[in-house]
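Complex shown without one protein chain; remaining protein chains in place.
Take a look at chain A:
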Amino acid sequence: MTQADPMIEVTNLDKFYGTFQALKNIDLTVHQGEKVVICGPSGSGKSTLIRCFNGLEWHNSGRLVIDGIEVYEGASDIRELRQEVGMVFQQFNLFPHLTVLENLMIGPMKVRKVPKAQAEETARNYLDRVHIPEQADKYPAQLSGGQQQRVAIARSLCMETRIMLFDEPTSALDPEMINEVLDVMVELAETGMTMVVVTHEMGFARKVADTMVFMEAGQIVEISPPEQFFTNPSSERCRLFLDQILAH
């Protein structure tokens, strides 16, 4: 991994909501093709951190460079950056007034100015990749949660993104639908996509992660490869957290 180019470089990053410090002194480097899984208790700043990566939140100090683009509030190339960085949300956030196919086509057509025929071809291609080509003409509300989340993943991929961010992609799903989404994410990981995933799905993390990150109270407490992370974490707090979520 050390030879690959850094895709995400976070240095000394701080983020405040009023007087509350949501992120404290974050340092993190993600290389091209690397899969990073971030976990930690709720309110620890995991989501806030990855939301900074595509400008849905703005950091207050420190440096954040993504794919060579410096990210800060008011950066003129932030929209170009967002086209490079896909985001999958906990609540899917599909566009309910558009069909599945239109959900996938609207970004490429309106933002990247791709011709309609080409956008549709790309969209159908990615619907195949997430295993729901037959749902193309339905509306999001007609799909199950797992199917909706796979459409959301395809929607991001249609923008030909270079980095994919996942913000608790399976937390809002019924248990029997979690695996169909994780399977798609594993397949995506195998294509060499750079991925940052906030999740508590430790089975997925073991299978896919190159790097595990544990956050608490706005700080990164532990960064380590998964073998070490799951067997011998260096911080007591991380060990406790893993015991709790792996207990059953």
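To be clear about the criterion, contacts are C-beta pairs under 8 Å (C-beta built on N, C-alpha and C of every residue); 3 or more make two chains touch, one makes a residue touch a chain; residues count from 1.
Following the convention adopted for this analysis, contacts and distances are computed from a predicted model.
Q: From the list "carbamoyl-phosphate synthase (ammonia)", "Phosphoenolpyruvate-protein phosphotransferase", "PqqD family protein" or "Amino acid ABC transporter permease", give the UniProt name belonging to the chain omitted from this structure.
A: "Amino acid ABC transporter permease"
Q: Write down which of A:Leu56, A:Ile69, A:Ala136 or A:Val186 is the residue touching the left-out chain.
A: A:Leu56
Q: So one chain is hidden, and I want to know which residue out of A:Met159, A:Met202 or A:Met215 touches that hidden chain in the complete assembly.
A: Final answer for the missing-chain contact: A:Met159.
Q: Quick one: which of A:Gly43, A:Gly68, A:Pro96 or A:Pro115 touches the chain that's been left out?
A: Hidden-chain contact among the options goes to A:Pro96.
Q: Could you list which residues of chain A touch the chain missing from the display?
A: These residues of chain A touch the chain that is not shown: 54-56, 79-80, 82-83, 85-87, 89, 91, 93-97, 106-107, 110-112, 139, 141, 152, 155-156, 159.
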